[in-house]
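Below you'll find the structure, written out as structure tokens, and then a few comments.
Only one protein chain is missing; all other protein chains are in place.
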Amino acid sequence: MATCKDCKGFFAREDDQDRGDCVMRVTDPRQAYYKAVPVEADKDASKCSSFRKR
Amino acid sequence: MHPETAFGVVNDIQRMCTCDGPGFRTVVFLKGCYLNCRWCHNPEGKRRYPEVIPFVGNCVRCGECLSVCPTAAVAVDDELGPRIDRSLCSTCLQCVRACTHDALVLWGRIMSVEQVVAEVEQDKTLYVNSGGGVTISGGEPMAQPDFVRAVMEACRKQGIGTALDTCGHAPWEDMEQVLRFTDLVMFDIKQMDTHEHRQYSGVGNELILENARRIAALGVPIRFRIPIIPGSNDSRRNWERAAGFIGRLGNAVLGVDLLPYHPFAGGKYQAFGMDYPYPGGEGLSDDDVAPVIDLFLEHVPEVTVGG
Partner (left out) sequence: MGQSTARTEKESSVEELKNRREWWFVAEKTRSKRLDYLRKGVWKKGAIGGNYAPGIKIDLTFPQLFIDKWQEHEGEAIMLQKAHALAHVLDNIPIFITDNSQIMGYIGSAPHNIVWHWQGISMVNEEIYNEEGIIPEPEEESLEILANLNDYWGGRTAVDKLARVLDPEDAVKFMSGAIGWGTPTSAATYSTKDFDYIFKGFEAILAEVEERMEETEEKLQGNPSPEILPLYDKLPRWEAMQIVLEAGIRYAERYARLARTLAEHFESDPERREELLRIAETCERVPAKPPRNLQESLQFDHFVQVLSRYETFEGAWPHRPDYIHGPYYDKDVNQDKRLSKEEALDLVGEHLIRTHEVGIFAPKWAREGLQGITGTWVWTMGGVKPDGSDACNDMTVAYMQAARLVRVSNPTFGFRWHPKVKDEVMRECFECIRHGLGYPSMRNDPVLVANTVHWYGHPVEEARTWVHQACMSPCPTTKYGCQPMRMASATANCAKMIEYALHDGYDPVVNMQMGPKTGDPREFKDFEDLFGAWVKQMEWLRNILVRTVNLGRVKDPEFFGRPFLSAIYERAVETGTDACDPSNGDRGNAWVTGFTWVENADSLAAIKKFVYDEKKYTMDEVLDALNANWVGYEEMRLDFVKNAPKWGNDDDYVDDLMVRCLREVSRHSKENRCPSNNTWPLLPENVSGNIHYANLVGALPNGRRLGDALYDGGISPGPGLDKKGPTAVLKSCGKFDHVTDGRAFLLNQRLSPTQLSGEKGYQLWKAYMKTWADLGLDHVQFNMVDDATLRAAQKDPEKYQEVIVRVAGYSAHFVDISRKTQDNIIQRTVQGLG
């Protein structure tokens, strides 16, 4: 099972390797930005459309 | 004061104007003019006496005016709206009273000197703070010289600055009376060639130019306002002559205000149900005006565009 920590967009927290940020590049019709969502390292990513294997 | 001079015929009083003289000004538009310029922008100011002028756009064709007019001077055309036959109209104002839609409006209120001054006085603090005052315009104010003199004298007593906006066509004796109470003259020069002047404005320019010389000689501060009318006075030769003439008038001349032709008057003629005799195009661009500015700057200390 692919988990978040296997993804290129996952960045573990220094103080807690079990948690981290899922960082994504988003371009909307007006602006471009980087987005961060907190995730658990072991979260199931098999259904995640933005998953990119490390 | 002589009773006849105590009253004037006033078309409109506009407050907080900034175009007709320094500072904030109250402009008193008087009725009546000696000239008959084809491009005239204030046709409601031409006749000396109060008159009823229709605003055709406001008319709802209710016919109330027809039923009250005792001389049958009003007609209401289905398409053109209300028309007034001046030869029949006695200015009894029955139709104005009857019209609840402001389609028939009286132009020219008879006002006393006191009434005018009372309205001018309202903005006194603004004049003091901005260096403004009253401007008497028209029509042609010099068509009511005694009234103008009386208003200006009263304003001066109140410490209110006075300006006269004139076409310059008036007997010198009248002019001199008014100038005693005038802080600034805004003087129109339209055309240096007297024949052309007669052709477009109805009178020659000899008296006008002579008055300009005399005002300057008296030392009353004077600004010349020069309309640029394509097809009438817009020639290099005219501007050279005008600039030369003004340049020789000496230190009383503060500057020249060029007033490029604009077609806004057309809308007013239309509103009044009149034909505009000078629908001369769309107006002038900055590029058209630039060479005229340069030419005048050789002779006068300051040139503005648009007054």
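Every chain is named by a letter (A and B) in the order it is written, and numbering of its residues begins at 1.
Assume a residue touches a chain if its C-beta (ideal position, glycine included) is under 8 Å from a C-beta of that chain, and two chains touch if they have at least 3 such contacts.
In this text the structure is predicted, and so the values were computed from the model without any measurement.
S.K.: Going by the touch rule at the top, give the shown chains the omitted chain contacts.
M.R.: A, B
S.K.: Have a look at B:S137, B:Q191 or B:N238 and name the one touching the chain we're not showing.
M.R.: With B:S137, B:Q191 or B:N238 as choices, the missing chain is touched by B:S137.
S.K.: Write down which of B:T71, B:Q122 or B:Q199 is the residue touching the left-out chain.
M.R.: Reading the full complex, the residue touching the unseen chain is B:Q122.
S.K.: Which of these touches the unseen chain: B:N36, B:Q158, B:Q199 or B:Q270?
M.R.: B:Q270
S.K.: Of B:G63, B:P171, B:G250 or B:G283, which one is in contact with the hidden chain?
M.R.: Once the missing chain is taken into account, the touching residue is B:G283.
S.K.: In the full complex, which bits of chain A touch the chain not displayed? Write them out.
M.R.: Within chain A, the residues touching the omitted chain are 11, 13, 21, 23, 25-26, 28-38.
S.K.: Which chain B residues would touch the chain omitted from the figure, given the whole complex?
M.R.: Where chain B meets the chain not shown: residues 11-12, 14-20, 23-24, 27, 29, 41-42, 45, 55, 57, 100, 122-123, 125-126, 129-132, 137, 165, 225, 227, 257, 259-260, 262-268, 270-271, 282-283, 286, 306-307.
The working rule: only the chains that are shown with their structure count from here on.
S.K.: Please report how many Å separate the Cα centroid of chain A from that of chain B, as a whole number.
M.R.: Those two chain centres are 76 Å apart.
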